[in-house]
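I'd like to ask you about the structure that follows.
All protein chains but one are shown in place.
The block that comes next holds subunit A.
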């Protein structure tokens, strides 16, 4: 099965929550120098919950789609819920099988999230 599923391609071609938030509560930027991928994640938190999440960045389809899907997911989630997100969650969310090298692309936004 192709890793370029309809869902992945949709989020790559039409990334959700792309951009910056005005006066975000937290921001984090991560990059992978091996391929030059970059993800900058910013969130606005109110009463312990994410009210807004956006990302900016450049990279491959997998890292863009992964960032897009993650920013959608974390809206209205509590900070505790964010802490529980892990690699397994990301793989399930993306719904594709990735090899040892490409998994790094998919996990880049999670890395940014953990740095918030």
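Keep in mind that, in the parts below, a residue touches a chain if its C-beta (ideal position, glycine included) is under 8 Å from a C-beta of that chain, and two chains touch if they have at least 3 such contacts; residues count from 1.
Quick note on the criterion: contacts and distances are computed from a predicted model.
Trainee: Leaving aside the chains you can see, what is the UniProt protein name of the one that's missing? Options: "Cysteine desulfurase", "CheW protein", "Methylcobalamin:coenzyme M methyltransferase" or "ABC transporter substrate-binding protein".
Mentor: Answer from the record: the omitted chain is "Cysteine desulfurase".
Trainee: In the complete complex, the non-displayed chain touches which residues of subunit A?
Mentor: Answer for subunit A: residues 2-4, 9, 12, 33-37, 59-62, 101-102, 105 touch the chain left out.
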